[in-house]
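So that we are looking at the same thing, I have put the structure below in structure tokens.
Up next, chain A:
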Amino acid sequence: MAKFAKLSFQKDEMNRQLAGFFKGMLENGAVDAVLVPMAQKKGVRLTLVTSAANMDRVDPFAPVAAVSGAKIASSLTARPSGRRLAMVLRPCEIRAVVELVKLKQVNLEDVLLIGLDCYGRYENTDFAKFEDLEKTSELFLENAQAGKTAVEDFDIAGACRICEFPTAENVDMRLCAIGAGDGGVFIEAVTPKGEAALGKSGVKAGGAPTGRDEAVKKLIAARTEARDKKFAEYRAETGSFEALADKLSACVNCYNCRVACPVCYCKECVFVTDTFRHDGEQFMMWAEQGGMLKMPNDTLFYHLTRMTHMSLFCVGCGQCTSACPNDIDVMPMFRVCADKTQARFDYQAGRSVDEEQPMAGFQADELVEVTGQVK
Partner candidate 1 sequence: MDLQEASNKDLWKDIYKTGDLHFCFNCSTCVSGCPASHGDPPLLVRNLARLVILGLEEELLQEDTPWACVSCSKCEEMCPMDVKPFEMILAIRQWQSANDETRVPQAIVEIYKRGYTQAVGVNKELRESLGLPPLKTLTENIEQLELFREMLMKTKVVSENDYMFGE
Partner candidate 2 sequence: MQLCLFLGCNTPAIRPDVERAIRATMPVLGIDLVDADNYVCCPAFGSFPSADEEAWLATSGWNLSIAEEKGCDFVVQCGSCYSSLRMGREHLMHNAAMMNRVNELLDPTGRKVTGKSGVRHVSEVLYREVGPEKIASHLKKSLEGLHGIVQYPCHTLFPSEVVGFEDSARAPKGLRVLTEALGASVDGYSRELQCCGGAGGFMKSTPEQAIEFAQSKFDAILEETQADFIAVSCITCLMFMENVQNTINKKIGEERYKIPVFDYNQLLALCLGFDPKEVSSICNVPRDSVIDRLVPVHPA
Partner candidate 3 sequence: MADKKPIGTVLVAGAGISGIKAAIELAESGYKVVLTDDSPQIGGILAKLDYQFPTDHCGMCRMLPLVGREYASQYCMRKSLFHENIEIMPFTAIASVQGDGGNYKVQLLKRARFVDPAICNEMGECIDVCPVEVDDAFNHGLTKRKAIYQPIPHNTPKMLLIDKDACTRCGECVKVCTTNAINLDARDEEETREVHSIILASGVKLYNTREFDDAKSYAVSPDVVSSLAFERMMSGSGSYKGGEIRRPSDGKPAKNIAWVQCMGSRNRRQKRDYCSSICCMFALKEAVLAKEYGGADVETTIFYMDMRTFGKGFQQYRDKAVEEHDVQLIRCRVQGVSLNTDGSLQMRYFDPETNEFSVNDYDLVVLSTGQVPFETHKKWADLLGIPLDSRGLLATAPESKVRIAGKPGLFLCGSLMGLTDVSEAMVSGTAAAGEASKFLSAYGVDSTREEAIPEPPARERELPLISVVLCRCGEKAGATGLDYEMLGAALGRISGVGEVLAIDSVCREEGEAALADILGKTQANRLLIGACQPFMYRRKLKNVARQAGFNSSLVEVFDLFGIARRGMVEPSTGDWTLRAVAEVRAEIEKLKYKPALQVSVLPINQTALVVGGGIGGMTAALSLAGRGVPVHLVEKGGQLGGYLGNLVEHTVDGLAPVAMAKDMQLKVLQNKKITVHLNCEVEKSVGTLGSFESKLSFGDTGENTYLHHGAVILATGGREGATTEYGYGSSETVLTQSELKQGLASGSIDASELENVVMIQCVGSREKEGRRYCSRICCMGAIGNALKIKEMNPDARVFILYRDVMTYGFYEQYYTKARAAGIIFINYSLDNKPQVEMGEEKPVVRFTDPVLNLEMEIQADLVALSTGVDPVDSNRRLADAFGVVLTEDGFLAEADSKWRPVEFQKVGIYLAGTAHSPMPLRSVIMQAEAAAQKAYTYLSGREVHSAAVTSTVKDALCIRCQRCVTICPYGARSYNEADDCIDIDAAACQACGACAVECQNNAAEVKGWSDKQLMAVLDAKLMDSLFSSAAG
């Protein structure tokens, strides 16, 4: 049975209490380092903390994710660091981590995975508009619990508005904010490893959030409805190549969306290798084909290639949209496509480490209607 520990706090005291919890973990040797969102000079960044003294400015529930935590988890654990590391990540980041584990880019052996409840995050530029970072998170949680995430003229990221994964799975511990009532956050120990860490952190176990499941269910229902609406809209708007090309007309092939994407794990994307370093004569040939050639070309070709490569692993975190310098809403294109491809193999990205990725092993009779073998 999952064990809970309540962290109650007075107004504007949440982060301090959380800092205490993470300090306890470091000091009592539960882990050797903690990767946790922390307020930095400008904005909030995931920070690798090895000495408890630096823990006071933690801000896990800050409604922002400057860079997908999964990419950082990959750099930290692809080759084991030899140290026990706790990582505090959002559900979409953890689901990306699950996919990266299967791609052997993340190794969870000495890792204590702590999942954050998540009502969503603001785009980095919007988040920067909050002055007082101390209070932002608490205030955000309160409003979000009341179903209000929009502030002045901006709201949480498009991806979060249609995200049906507010809570994290496959984790050792959870920081539960949804349905936790005000003035308190719950730490849930999910796995034996989590329980051991909770014991060591010095926080007294006890109590349980009432109404959490119900609140989570309600939130998921609302988000799913919003998602389906968005999918339908987007599908209607992009019925053909031309329509899709229009959507992407602002794209300048800077490939930033690929850099931000946590499951785009190639060392060097093919689009930057010599395969696409065409010589003049070929550009001329293409130009002559229709009399003109928009440059840089292969824009649609790039996005379609990315789709064929990673749509099966897309967790819908929205980092691609956040990363686009020309404000192209890239996320729906990938979520709509991923929805279909993952359903075809009844596979869900991030659901479980043991679920084999489709088309990973050689199976003679897979997708027989496509391969033409009538079976």
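How were these picked? Simply put, all candidates are chains of the complex that A comes from, given by their letters.
As a working rule, a residue touches a chain if its C-beta (ideal position, glycine included) is under 8 Å from a C-beta of that chain, and two chains touch if they have at least 3 such contacts; residues count from 1.
On a predicted model such as this, the values are computed, not experimentally measured, just so you know.
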{"item": "In-complex contact partner of chain A, selected from candidates 1, 2 or 3", "value": "3"}
{"item": "Contact footprint of candidate 3 on chain A as seen in their complex", "value": "103-105, 265-268, 270, 273-275, 281-282, 285-286, 288-289, 309-310, 357, 359-362, 364, 373-375"}
